[in-house]
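Every protein chain but one is kept in place in this view of the complex.
First chain written, first letter: the chains are A, B and C, and each begins at residue 1.
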Amino acid sequence: MIKIEITEGLITFFKNDDSRKQDGAELIFNGRVRATEHGDSILALEYEQYEGMAEVELTQLAKNTCEKFPINDLFCKHRIGKVSVGETSLHVVIWSKHRQEGIDAMSWFIIELKKRVPIWKWAILQDGSRIPSECNH
Amino acid sequence: MIKIEITEGLITFFKNDDSRKQDGAELIFNGRVRATEHGDSILALEYEQYEGMAEVELTQLAKNTCEKFPINDLFCKHRIGKVSVGETSLHVVIWSKHRQEGIDAMSWFIIELKKRVPIWKWAILQDGSRIPSECNH
Amino acid sequence: MINVTVKCFSQVKYAFGEDQFILELSVGTTTLELEEMVREKANGQLDDISLRIAVNQKYTPIDIKLNNGDEVAFIPPVQGG
Partner (left out) sequence: MINVTVKCFSQVKYAFGEDQFILELSVGTTTLELEEMVREKANGQLDDISLRIAVNQKYTPIDIKLNNGDEVAFIPPVQGG
């Protein structure tokens, strides 16, 4: 199953679930904002999305990931708007029978997300100015 | 930093932490008990440890992992005693600056854990009998 | 003539200082022709930036003719995550 959410404000993590019978591996990734962006100190990032297309692309990518890897569920929340240093911008949960397939799926999903989902970062610098971040990795 | 705990009873997950400044990646793995062990339906697993040595080996492995990979923190809880289907037996959190190093460290840490930390599984079958699990992957 | 809406994000938005603008184009104008116009309009500010094209919110890797009412985005390298 897939759950995709693009959301403003603090991300609420997906709930703990002890009820599964055949998923031996739960892998969670939280991407968080670092205080440094390209060597500059920042106060926060501001994530901008192409509304509509971002959710469509993210959903399509989640489906691709579930087809490509033997995983059972992929849940993803991506935050947009201002995200302060330390806070989570990306929250991904993958459930699979075994560990390695979940790790491989997580790795691929995030690499692809960073290639194709139309979301961008603006750096909010110490002086309050706001510039497009050129970071792209 | 390293935190290692071998514990009986439900695992309490490490707390959310939005206060970090330079850790862009938080990776969490929860290993959970599946209802099937070598094709047999089970009610639960019972984890047995070599008390003392298990914690020493797990701590040593965590240190090795932090030396081998550029990660900042590795926290790990391993449950022993009876763990019902669906519940978490292994909880690992790795904090790193970037994503890939955390993924690599997680993968290696768990592979090594399954080679050297003296913990074993007993399968509790449907009829209540208790046998050493021969599964070792 | 046809009208297309150009959506601006990230460095494209930064270059033009607006979220979107509408252009009146000759019938038959293609995506690549429009990209040239948009790059020119940016006065060099987009010269080093690779742009992918999305028409009506779909990546459009080949050069296609635009239709009246199309929504076109020139997508700088994305940075989600």
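The rule is simple: a residue touches a chain if its C-beta (ideal position, glycine included) is under 8 Å from a C-beta of that chain, and two chains touch if they have at least 3 such contacts.
All figures in this text were calculated on a predicted structure; none of them were measured in a lab.
Contacts of the undisplayed chain with visible chains (whole complex): B. Residue B:I110 is the one among B:A25, B:V85 or B:I110 that touches the chain missing from this view.
Summarising the interface, chain B meets the missing chain with residues 31, 47-48, 50, 52-54, 56, 78, 89-90, 110, 113-122, 131-133, 135-136.
Basically, only the chains that are shown with their structure count from here on.
Centre-to-centre separation between chain B and chain C, using Cα means, comes to 49 Å.
For the pair chain A and chain B, the distance between C-alpha centroids works out to 24 Å. Between the CA-based centres of chain A and chain C the separation comes to 26 Å, rounded to the whole angstrom.
Residue positions 31, 110 of chain A are each in touch with at least two other chains. Among the residues of chain C, those touching two or more other chains are numbered 81.
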